[in-house]
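First the structure, then my questions, so here it is.
Omission of a single protein chain aside, the complex is shown with its protein chains in their original locations.
Here the chain labels run A, B, C, D, E and F in written order, and each chain numbers its own residues starting at 1.
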Amino acid sequence: MEYVYAALILNESGEELNEENITGVLEAAGVDVEESRVKALVAALEDVDIEEAVEQAAAAPAAAPAASG
Amino acid sequence: MEYVYAALILNESGEELNEENITGVLEAAGVDVEESRVKALVAALEDVDIEEAVEQAAAAPAAAPAASG
Amino acid sequence: MEYVYAALILNESGEELNEENITGVLEAAGVDVEESRVKALVAALEDVDIEEAVEQAAAAPAAAPAASG
Amino acid sequence: MEYVYAALILNESGEELNEENITGVLEAAGVDVEESRVKALVAALEDVDIEEAVEQAAAAPAAAPAASG
Amino acid sequence: MEYVYAALILNESGEELNEENITGVLEAAGVDVEESRVKALVAALEDVDIEEAVEQAAAAPAAAPAASG
Amino acid sequence: MEYVYAALILNESGEELNEENITGVLEAAGVDVEESRVKALVAALEDVDIEEAVEQAAAAPAAAPAASG
Partner (left out) sequence: MSAEERTTDEVPEWKQREVDELVDLLEAHDSVGVVNVTGIPSKQLQDMRRGLHGQAALRMSRNTLLVRALEEVDDGLEDLTQYIEGEVGLVATNDNPFGLFQQLEASKTPAPINAGEVAPNDIVVPEGDTGIDPGPFVGELQTIGANARIQEGSIQVLEDSVVTEEGEVVSDDVANVLSELGIEPKEVGLDLRGVYSEGVLFTPDELEIDVEEYRADIKSAAASARNLSVNAAYPTEQTAPALISKAQGEAKSLGLQAAVESPDLADDLVSKADAQVRALAAQIDDEEALPEELQD
């Protein structure tokens, strides 16, 4: 999921969701980045309205952590 | 939520979840990082089993009618 | 509800759930403490598994806010 | 959660929700307070209508039994 | 989704899930294969227990059409 | 299920859903193809609206029984 997380950080920071930026975030986290996965992610997200997807997720009930911390 | 995503990426890459690393990831994403939030995040995550928390999210399938305003 | 919150804080800090401690927390918050309620609360919680009660609440997600702001 | 509890006690007592007060409540409960978490909490709650958030929680169906892990 | 279907066929036939085989299946179906997507798929599936991943229901976020205002 | 997956790939690639194409996809995946099953599939799918079935699957969070790990 790290690729998706990276995309979401960029979405929040307002930076462009391109291969370079995703790769940069992942590398900063020490991920051994696969170029093909970055490409695939960017391609898949091209026509997706991230805000909308995020809002829908947010509207869903917060997933219940059962075990106390 | 970008701080939490950063923590999740580090969790997957296996890098240590410390202030420096989180700051690095966020900065790579162009986030204007607040030190106190990073500190707070690291402190909050100290005693939490991240794997477990993530799995619990999967257990509660998100599905609720959104009436966002 | 502040009395019960005080109990929850003490439960997390690991301090003893006694009258003195509850009174201390509440006074620090500027609450005008009623001694009889503190007494009653301490007595009532004697037979309660706080962890369990808290976990059950956590399991029920703070369900779907109708109108997110 | 103790930081959040502390904020909610202050909310009920009517005291100001600032770093000093939160720290005071937590210390009275014997919590080893992290300044950064207090800061982050105050910042996070700045734009939150606590009453509303609480009402929404109350509206939520009470509690599914936790399948604790 | 055709790439995923191709992986699932290979998983059932017992053939190795590698780039060559996936490309072969897709080409036989007249798909104009993108190498990077094939690579990404192989990489994504590397550490995945396909049987388990297939069975574990993925949340359907799109379920709730948001009447966003 | 491999026969059905093959049909779904063809459905996405836009190639005709006929015996030859299904057989081709399956053989490319190393499946030992049974002609009668291919024929039955083609005949049966004549009466199935594949798009609709796929959409229904996406809307309902996966019918597949969850074998959580």
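The rule is short, and it goes like this: contacts are C-beta pairs under 8 Å (C-beta built on N, C-alpha and C of every residue); 3 or more make two chains touch, one makes a residue touch a chain.
Here the structure is a predicted model, which means the values were calculated and not measured.
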item	value
Absent-chain interface as seen on subunit E, which is shown	1, 3-5, 7-8, 40-41, 44-45, 48, 50, 52-62
Touch list for subunit B against the chain that is not drawn	1, 3-5, 7-8, 37, 40-41, 44-45, 48, 50, 53-54, 56-58, 60, 62
Residues of subunit A in contact with the chain not shown	1, 3-5, 7-8, 40-41, 44-48, 50, 52-54, 56-58, 60, 62-65, 67, 69
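Everything that follows uses one rule, which is that only the chains that are shown with their structure count from here on.
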item	value
Comparison of A-E and B-D (more C-beta pairs in contact)	A-E
Interface copy of A-B among A-E, C-D or B-D, judged by whether over half of the contact pairs recur	C-D
Whole-Å gap between the CA centroids of subunit A and subunit D	29
Residues of subunit C whose C-beta touches two or more other chains	55, 58-66, 68-69
In the complex, subunit E residues that touch subunit A	35-41, 43-44, 59, 61-62, 64, 66, 68
Of subunit A, residues touching subunit E in the complex	34-37, 39-41, 43, 52-53, 55-57, 59-60
Footprint of subunit A on subunit B - complex, ascending	1-2, 5-6, 8-10, 12-15, 21, 24-31, 47-49, 52-53, 56-60, 62-68
